[in-house]
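For this view, one protein chain was removed and the others were kept in their places.
Coming up: chain A.
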Amino acid sequence: MIRTLLRSAGALAVTGLASTAAFAQEAAEAAAAVPNPGNNAWMMTATVLVLLMILPGLALFYGGLTRSKNMLSTMTQIGATAALAMIVWVMWGFSLAFGSTSYEGTLGLFISGGSYFLSGMDASTTAATFTDEVISEYVFVSFQMTFAAITAALILGATAERMKFSAVMAFVPIWLTIVYFPIAHMVWAGGGLLFEDGALDFAGGTVVHINAGVSGLVLAYLLGKRRGYPAEPMPPHSLTMTMVGTGLLWVGWFGFNAGSALEADGFAGLAMINTFVATAAGALAWMVLERLAGHKGSALGFCSGVIAGLVAVTPAAGNSGPFGAILLGIASSAVCYFAVTKVKAKFGYDDSLDAFGIHGVGGIVGAIGTAIVYQPFLGGPGDGSTGVVEQLGIQTYGVLVTIAWAGLGTLIAAFIVKALIGLRVSEETEVDGLDISEHGERAYN
C-alpha cells in the first residue's frame, strides 16, 4: 500500500494528469470532487516557496559566488530564465510533461499531449493527489511550473561569467522542450518510462538535480574555461550573499520537498523533517571534512554542505526515515566535497559555481541512496516488497537514462544555439564583466 503510494509520490504528481487526470475526471463526474482548502492552501504556499528558492534564493547564492563584475549578469540570467520557463510551461511544457492526452506505445513513455495553452482548465478543474483528495488544477500547474523554472536556472551555475545572455534565452526554451519536459514525464507521469519501472524520485533528484547538473557540465565543456581559469584567482565576491541565498534555498526547499506530497498530510511532514535533518547533517559533514583535510571549517563549506544535503534528500524526502536522511546528507556531502575539490581539478572543466559538482553529483548520490534509505530496516517507509538490490538497479537505471538524455539533449540544444547566435561572449566583454557589457548596469557603484 505504502509502496503504491510512494510510487505515486515519485510520480510526483501523479500528477500525471495523464493517468490521474483521466481518473480524476471520472471521479469528478461521479461526485464532483472539491479541493480541500487546507491542501490547496499548503500547495499554494509550497509553490511560492519554490519561487523564493529561485528569486532571490538561487540568484543570491550564485551571484555571491561570482566576481563582482558578473553579479548582476548571474542574477539577471536566473530571473529571466525562470520567467521564460514559466511562459513556456503554460504554452506547451505542462502538455508535454503532464498533458491530458496519453499517447499509446513508445511515444507515451516520453511525452504526453493535450492541454496546450492550458486548454480545458478553469477554476473548478482539479488534479489528483496520492489519496482520494484533489487539488485545484491551476495550483498543480503552478507548482510544477516552478520546478521547470528552477531546473533551467540551476544550469546557469556551470556557465556563469561567460555565456551570452541572448544564448541563455535561446537555449532555455529548446532545452526545456527536448530535455526537461520529457524527463519530467518519464519520471513523474503515469505511463512514463521510469515511473512505470518503479524509479523513486519524490521531489526531483533526477528530474531537477541530475538533469541540471549534467546539462551544466555539458555546457561548461562546450563553452570552455573562463579566461584566466584556473591560474587567475576567482574567489567569490560576497560569501555574505551566498549565505543569505543558502538560507533562502533551505527555506524554499520545504515547498519543493514537502510540497511534493501534494497534500498537507503526514508524508508532507515526513518530507519536512527529512529536509531539516539531511541538510543539517550535510552542512556539518562538509565542515568536518574541511577540518580533516587540514583546513578551517568555512562559511562556503557550510553553504556547500547545505546544498549537498538538500539535493540528496530531494528524491528521498518522502521515501526515507529521518535517520536514513541523515546518512544520505552525510554521504552526499562527502562525495560532493570530493567532486569539487579533486575531480574538477583533475579533469579541468570549468564548472564555475559547481552546478555539476553539487547538484549533479549530489543528485546521483541521492537517487541511488534512495534505494537504500527507502527500506524499512533503515526506518524508511518502504514495505520491503522491492529488495535493496532490485531497487538499486532501478534507481541506477533511472540515473543513467537521465544522464544520457540530459547530456545528449543539451548537446543538441547547445549546437542549435551556437549555430544561430554563438554561446560565448567576446573576450572584451568577459574581461569587462558581463554586468556592464551585457546589461549596461553595475551591481555596485
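The working rule: a contact is a pair of C-beta atoms (placed from the backbone, for glycine too) under 8 Å apart; a residue touches a chain by one contact, two chains touch by 3 or more; residues count from 1.
Criterion: contacts and distances are computed from a predicted model.
Per the UniProt record, the absent chain's protein name among "Pyruvate dehydrogenase E1 component beta subunit", "Inositol transport system sugar-binding protein", "Cytochrome bd-I ubiquinol oxidase subunit 1 apoprotein" or "Nitrogen regulatory protein P-II" is "Nitrogen regulatory protein P-II". When the omitted chain is restored, the residue from A:118, A:300 or A:436 that touches it is A:300.
When the missing chain is restored to the complex, the residue among A:93, A:108, A:157 or A:236 that touches it is A:236. Touching the missing chain, out of A:166, A:341, A:396 or A:429, is residue A:341. Contacts to the hidden chain, counted on chain A, fall at residues 230, 233, 235-236, 290, 295-296, 298, 300-301, 304, 337, 340-342, 344-345, 354.
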